[in-house]
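Note sheet for the following structure.
With one protein chain held back, the other chains of the complex are shown just where they sit.
What follows is subunit A.
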Amino acid sequence: MERQKRKKANSVDVRELTVLCCPLYFPSPEWNRAAKKSRRSIEEHREESGAEEGSMTLGLINANPVVHAKKERVARTEDPHCDDAVDPLEIYDHVRDIRDPEHPYSLEQLSVLSEESITVDEKLGRILIMFTPTIQHCSMVTVIGLCLRVKLQDCFPPHFKVDIKVAPGSHADEESVNKQLNDKERVAAALENPNLRQLVDECLYSSEL
C-alpha cells in the first residue's frame, strides 16, 4: 500500500515536472508567466476532475505511441589494429537505451533516434544528433534533448561539441526548442532543478525497459 502510494506520487511528479520545470528551463520572465499560468490551469483542472483522473488525461501527451522492434546489437569484429575512431554507431549504442520520459520504451523503440540521425566528425570534435519527437506538439521534447545531452556529457570527453536538434519539420516549435537545447546556460540551469534532474536520471538509468 505504502509503495503504491509512493508510486502514484511519483507518477504525478513526472507529469507536473514539465510544467514545474518550465520557469527554470525557460528562464525568461515571459515564459515564467506562461508556465505559471499553465500550471494553475492544470491544478484547477485537476481539482475539478479529481487528482487521479486529471493527471491521467493531462499528463500523457501522446497516449498511444507506435512501438518499433529493437534492432539487433551488432557485435563489432575484434580487430586489434582497426581504427577505433568515434563513429555514429558508438554514440548510438550509448543513447539508444535511454527511456522515454512518458513511456516504458526506449528511444530506439519509439524511433525517436536512429543510427543514421547521428553524425560525428572526430577531427573537429563535433557530434550532431537529430531526433524526431513522436508527435509534433510533444512537450517532452526538451526533456529528451536534455537526457541526450547529459548522457553524452557522461560518455565523451569535454572537447567534443555536441549539437542536439529536432529533425526539421518534426516539431511545431522547432526553432525555439533547438535554441533552448543548445544554450549552455539554460541547460545548466535546468540541471540545477532537482526534480528535473531526477527525471533525467530516471530516464538514463532506468531498468524498466
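Please note the rule applied: contacts are C-beta pairs under 8 Å (C-beta built on N, C-alpha and C of every residue); 3 or more make two chains touch, one makes a residue touch a chain; residues count from 1.
Just so it is clear, contacts and distances are computed from a predicted model.
Per the UniProt record, the chain missing from the shown structure is "MMS19 nucleotide excision repair protein", taken from the list "very-long-chain enoyl-CoA reductase", "MMS19 nucleotide excision repair protein", "Myotubularin phosphatase domain-containing protein" or "Sodium/hydrogen exchanger". Of the candidate positions A:73, A:159 or A:184, contact with the hidden chain is made by A:159. Counting over the whole complex, subunit A has residues 76, 80, 84, 86, 90, 94, 154-159, 205 touching the chain that is not drawn.
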